[in-house]
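With one protein chain removed, the remaining protein chains of the complex are shown where they sit.
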Amino acid sequence: MQKRDRLRIWTEQGNVTISQLFFSHYKAINIRDEEAILLLHLIAYGEAGIHFPTPQNLVERTYFSEDKVVTILQRLMQKGLIQIEQHLDQNGIHYEYYAFHQLWELLVDYMEQQQNDVKDLRSKEEEG
Amino acid sequence: MQKRDRLRIWTEQGNVTISQLFFSHYKAINIRDEEAILLLHLIAYGEAGIHFPTPQNLVERTYFSEDKVVTILQRLMQKGLIQIEQHLDQNGIHYEYYAFHQLWELLVDYMEQQQNDVKDLRSKEEEG
Amino acid sequence: MQKRDRLRIWTEQGNVTISQLFFSHYKAINIRDEEAILLLHLIAYGEAGIHFPTPQNLVERTYFSEDKVVTILQRLMQKGLIQIEQHLDQNGIHYEYYAFHQLWELLVDYMEQQQNDVKDLRSKEEEG
Partner (left out) sequence: MQKRDRLRIWTEQGNVTISQLFFSHYKAINIRDEEAILLLHLIAYGEAGIHFPTPQNLVERTYFSEDKVVTILQRLMQKGLIQIEQHLDQNGIHYEYYAFHQLWELLVDYMEQQQNDVKDLRSKEEEG
């Protein structure tokens, strides 16, 4: 194994890109740490082309039991943080995937609310 | 609040980029889920320019107590997954930061070992 | 120089993250290739913490002359693709930076228009 191979191993794995908003505010929108790590795994699988990972896929990458994974996934869906949606591929076959857009909207909702609160506070201060 | 503002809120937050290697193999190198989420927070703070977040910074973004955060940080250092290093800035002032390069090396070590195991197995099969 | 140093050099440089929308549709919104590469350099400098690179900074990283850089920057501003905005930092000092939110909005405008065109076409086909 030559030294050049190590950089190649690294660069060929690809990356997962996540908004800073997720890390800075998931707690503020009531996402627990164990839900956060599972969301990140779902996103990572998605970016690697596996858009509907099974509970078993998630068990392989974490220390959670399969029961625990299923429980957390159900909670994420009940909270409206992930949705199972359907797509039609080029061969006319339906496939399911986890969609995260509702999660991103909730994070932006929270930021908007924060900015409005700051504006309200400033208005009140000026009115004195 | 107009619709254009929401996209701006999103794009101005910036991103955190993490190798797929981390998600696919942190468990394999004995990083627990609670250690993984804290590592991700350290990396996210770093990419946002806060290279030496305090335990209190981490308490603000997670459900961990400060004691728990300190315990996990110590464990990450004992395992050699993070190091505290020093830099000299442009004004000649020393500042500390968390370095992650040892973590990335361990993940690549693991991949190398896996690839070598596959090669050994193939050689044995051919010798059969 | 040991092999481990190479991976460290790589990982310590940081990344630039750009929406696929930019690459797939900059031509559609009339951004020329030479404008695209300069926009990418502005974004890369921004993500590295240099939010208002000078023409000279851009000359160092490209084969463009300073005159050419200035001409392209002016064109990007006239087209409304970049704006110079002001921020107040923690010490009360104003600093300027290039803002790209208008560029992202134009790319999304284009995608919206495309999707509406497809819907209109389908409606007409159904009406037959």
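Labels A, B and C are assigned to the chains in the order they are written; within every chain, residues are numbered from 1.
Please note the rule applied: a contact is a pair of C-beta atoms (placed from the backbone, for glycine too) under 8 Å apart; a residue touches a chain by one contact, two chains touch by 3 or more.
Predicted, not measured: the structure shown is a model, and the values here were computed from it.
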Considering the complete assembly, the absent chain touches shown chains A, B, C
Cross-chain touch to the chain not pictured, restricted to A:T11, A:N30, A:S65 or A:N116, is A:T11
Per the whole complex, from B:L7, B:A28 or B:I50 the residue touching the absent chain is B:L7
Even though one chain is not shown, chain C touches it at residues 1, 5-6, 9-10, 13-24, 26-27, 32-34, 36-37, 40-41, 44-45, 47-48, 60-64, 104, 108, 111-112, 115-116
Per the touch rule stated above, chain A touches the missing chain via residues 4, 7-8, 11-12, 14-15, 17, 47, 49, 100-101, 104-105, 108
Touch rule applied to chain B and the missing chain gives residues 2-4, 6-7, 10-11, 15, 17
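Just so it is clear, only the chains that are shown with their structure count from here on.
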Cα centre of chain A to Cα centre of chain B, whole Å, reads 17
Expressed in whole Å, how far the mean CA point of chain B lies from that of chain C is 28
Averaging C-alpha coordinates per chain, one finds the centres of chain A and chain C separated by a number of Å equal to 25
Flagged in chain C as touching 2+ other chains are 4, 7, 11, 15, 17
